[in-house]
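Dropping the structure in here first, questions after.
Only one protein chain is missing; all other protein chains are in place.
Order of writing sets the chain letters: A, B and C. Residues in each chain are counted from 1.
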């Protein structure tokens, strides 16, 4: 028996980058949180502390800032791809690089050209992986909180000794969407590029959530994923994580007050968590995408 | 020498209330976090555990839900006032009640009439205090994050042994606004009531932040407060807490890259914190407002 | 009518300072989060952007680090007092300075002399205010989570239309203590100085919580405060904020399982919040302490 090193990776997490483009009367503001993860043969670093194969995480951070200055930010998928390609092609000891970008949206405030208000809540995400040759792109979003106040049922489920939940044909359905989708090709074949593809995928998620008459959050999840695939040929696979943000009808009967689903208690936890994948049966293999 | 009970209060914090009004095709959604704080002569409870003067915090919570069902939510200032008046007029042992409401905004999603997306980030606030007779109302907001990418300087300050900060005539100015304002009268003399008054005060805050050529965050704070008072006669006093969310220009000179304030590191902490009050010199006395 | 500047203050918040004393075989580690708040006549800064009275918050931060190097950290009350006195005596434009220190405790790990594990959770706090002449000291702690699994009742309270809570003679009582206490004199007349005074005050808080047969959290609060004052003559006043961290007995009767207060659901919110002051009737006036 021997003790050996298994899979490992290293990188810099949560690099906060704000980029201001000042050319022209209306400034443009981009606010990103960037992470870098690298792999390669790191045996020497782990076993003997020989760092000759290590690109310091401080240097990774510097590179992110330098690239923002040299090339601008642009679409976050492209920005991440440029960085991932750089790391894997500039150092022999780096086998793969994954760059994660979360974008925090801001809106211009009318009037000055240089004033902005942060939109808050939802972020747009991209995770781009490169092995020196191939690029895999996963786009997505997180923090999108949706609620339907009608059109949601839940019944017909398993009952066992521990069941107390009452069946319902009218409940609140609320969730905080984390969605990630893998592209068929890089760059995408979509007109308008990554930005247009993202905007449309997001729109389909929201519309499918609202328009699906739901008998379970699983059904809604599948509707959201398949709606994207139905409309966006550039997308091969969608992964969704949907917490069931429970809203309980408050029992007001002790006070002689009727509550027809009008007054609700929004619980924090526990919460249901529904996770699933929807994909094309002819989707290209995922490779290192996820 | 004796040991005595000093000022004290009790209540229920962070009651999560969602109200859905389903009359008509388009549902209306209100999402509040409510807190109640009561005072009175609580000496017996503290010294002997005699609870005959205590309205349990569980009952306070029930009351919030019951009132939402019985009266609806409406403007949060009015909802809070109704609760505060109830507590002080229904129980002799309650001297004052303060009700705090934070409203989390949602936007309808077009199409169904029952689907909503949470706006995220900023909240609207109200704190209403009643002593059984008089009502004091403080409106406000929190979580409003603003940034100016031009029009901000900082120089002419004290230099001492520990000064390293360089003077600048062009910096990023960013903050997360917490603003609270006290009304001259209850209800306000503003057309449109609390909602219109709030929307206008908020608009003035944002416009004053963006349009003020700033030599310090203090100057911007004063401009924000006085802009409200200039335009809103129903408001007597504005209190602002403005963290200075520092954005540092990244030094790219080691890489031979120029950085004319384009690439910035958004720091979390430490941060400056500027707090101030702007008021009318003939403002009515604040009483128990704050 | 004119618009005027009211009370205002400025400073640097959340300065993260770690100090390592390496003299001798066993290193000593201190981990602080420091905040500074200054007042003075800041009218010019607010009205015209004239910063000649402003000590930049960046300089305040530098001063904290420089003082740690020049004088060490020592007792946090003394460290804060040295800083507060410095700010108010070195600049004519600074009327008062308050320095807040939160200390995060670490324990040495046996063996090496230079390895430490963070204790987590509870912090020790100090808030020291100086007006250039007088020093006021408030010591305290936060994040101390305590629970009694017996010895707690709650009954005899007000019942009204909205009451559903059942009276109980046996409940879980749990809280997260935030306590702050004001000293009679500076430095304290206690043998062992600030450190010993703090350790003893903390011990009395914990013992009073555990040993008080409680009919309400208010009664426990008073017992905690008065216990400190009974035993620590150097302390004049104690302020406590005690959230009632509710633990609800889970109803297992649908499954034919008895639950004699054994299995509980620990709720996050809403929570009761009990706040109170216990003081000596001959306590010196608080001045600017709070």
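FYI, a contact is a pair of C-beta atoms (placed from the backbone, for glycine too) under 8 Å apart; a residue touches a chain by one contact, two chains touch by 3 or more.
Since the model is a prediction, treat every value here as computed from it, not as a measurement.
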Among C:154, C:209 or C:271, which one touches the chain that has been omitted from the display? C:209
In the full complex, which of A:110, A:185 or A:273 touches the chain missing from this view? A:273
Per the touch definition above, residue among C:20, C:92 or C:288 touching the missing chain: C:20
In the complete complex, which positions of chain B touch the hidden chain? 161-162, 164, 254-255, 268-269
With the missing chain put back, which residues of chain A would touch it? List them for me. 1-16, 35, 37, 42, 45-59, 61-63, 66, 90-91, 93, 153-158, 160, 162-165, 214-216, 218-219, 221-222, 225-226, 229-230, 237, 243-244, 269-282
Contact set of chain C toward the excluded chain (per top definition): 16-22, 27, 29, 31, 62, 65-66, 68-70, 106, 109, 111-122, 143-151, 172, 206-207, 209-211, 247, 250, 252, 255, 257-268
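We adopt the following convention: only the chains that are shown with their structure count from here on.
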What chain is the most remote from chain B, judged by the mean position of CA atoms in each chain? A
If you average the Cα atoms of each chain, whose average lands nearest the overall Cα average? B
Counting only Cα atoms for the centres, state how far chain A is from chain C in Å. 39
Roughly how many whole angstrom separate the Cα centroids of chain A and chain B? 31
Distance between the centres, which are taken as Cα means, of chain C and chain B, whole angstrom: 24
Among the residues of chain A, pick out those that touch two or more other chains and give their numbers. 255, 268
